[in-house]
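Take a look at this one; I'll ask things after.
Up next, chain A:
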Amino acid sequence: MPSTLLNSQEMNRAISRIAHEILEKNHGTENLVLVGIRTRGVYLAERLRDKIAAIESTTLEMGLLDITLYRDDVGQAAQKPILKKTEIPFSLSDKKIVLCDDVLFTGRTIRAAIDGIMDFGRPACVQLAVIIDRGHRELPIRPDFVGKNIPTSRDMMVKVKFKEVDGEDKVVVHEGAS
Partner candidate 1 sequence: MSLKGKDILGMRDLTEEEIVDILDSADSFKEISEREIKKVPALRGRTIINLFLEPSTRTRTSFEIAGKRLSADVINISGSGSSLAKGETLMDTARNLEAMRPDILVLRHSGPGAPHMIAKLLKSSVINAGDGAHEHPSQALLDLLTIRQNKKELKGLKVAIVGDISHSRVARSNILAMNTLGMKVTVVGPPTMIPVEIEKLGVSVEYNLERAIRDVDVILMLRIQLERQESLLFSSLREYSNLYGLTSEKLKKAPSDVLIIHPGPVNRGVEISPDVMDGPHSLILDQVTNGVAVRMALMYLLLGANLETNN
Partner candidate 2 sequence: MKLIIKNGRVIDPANGLDGLHDVLIDKGKIAAVAKPGGLSGEESGAKILEADGKVVAPGFVDMHVHFREPGYEYKETIQSGCESAAAGGFTTVAVMPNTDPINDNRSVTELIQNVAQAKGAVNVLVIGAITTGLKGTKLAEMTDMREAGAIAFSDDGKPVMDSEMMRRAFEYSRLFDVPLIQHSEILELTSGGCMNEGAVSTELGLKGMPTEAEDIMVYRDIALLERTGGRLHVAHISSAGAVDLVRMAKAKGLPVTCEAAPHHFTLTDEAVRGFDTNAKMSPPLRALKDVHAIKEGLKDSTIDIIATDHAPHDVVGKEVEFDKACFGIIGLETALPLTLRLVDDKTITLRQAVEKLTSRPAEIFNLDCGSLSVGANADAVIFDPEAEYVFDMSHIKSKSKNSPFLGWKMKGKILHTLVRGKTVFKAEI
């Protein structure tokens, strides 16, 4: 049975806090852009953009990144490859990028995303925002903004649900192998 880690309110509060932390760390919105990793990182990026717009009355530019082509397990994993469009309609050169994803786990997705970003130019810096950090890193990657740290075992499954696709905002964890 899945157990709930964050409910809708808690999730909203965490995202609000991340928005404030981003503004604080970057001293405002200048040169700041958001890049969401498909699929669920995009919803986090959208939420952050809206929150920041409400705080600063500036709407940040936002890109969508599909990391499928940058993965290191092409041809190894068992599931269907659905290549979705990458949409970054602006130059990333000299931008401060906040990379957004739902769950940080091994770090391999983020490695792929950083490679992807570099193909769009040379950013001033890349920061990472995630809703859940569940540990078990396999690469030297750490998040700059975290909604909640949750110690997990390797075979647990953590899922961040968004209203937009899942009908509700919620973070749940399944015990055991998925």
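A quick word on the picks: all candidates are chains of the complex that A comes from, given by their letters.
Here is the rule we go by: a contact is a pair of C-beta atoms (placed from the backbone, for glycine too) under 8 Å apart; a residue touches a chain by one contact, two chains touch by 3 or more; residues count from 1.
Every value quoted in this text rests on a predicted model; they were computed, and no experiment measured them.
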In-complex contact of chain A, chosen from 1 or 2: 1
Complex contact set, residues of chain A against candidate 1: 38-39, 66, 68-71, 73-87, 103, 105, 109, 115-116, 119-121
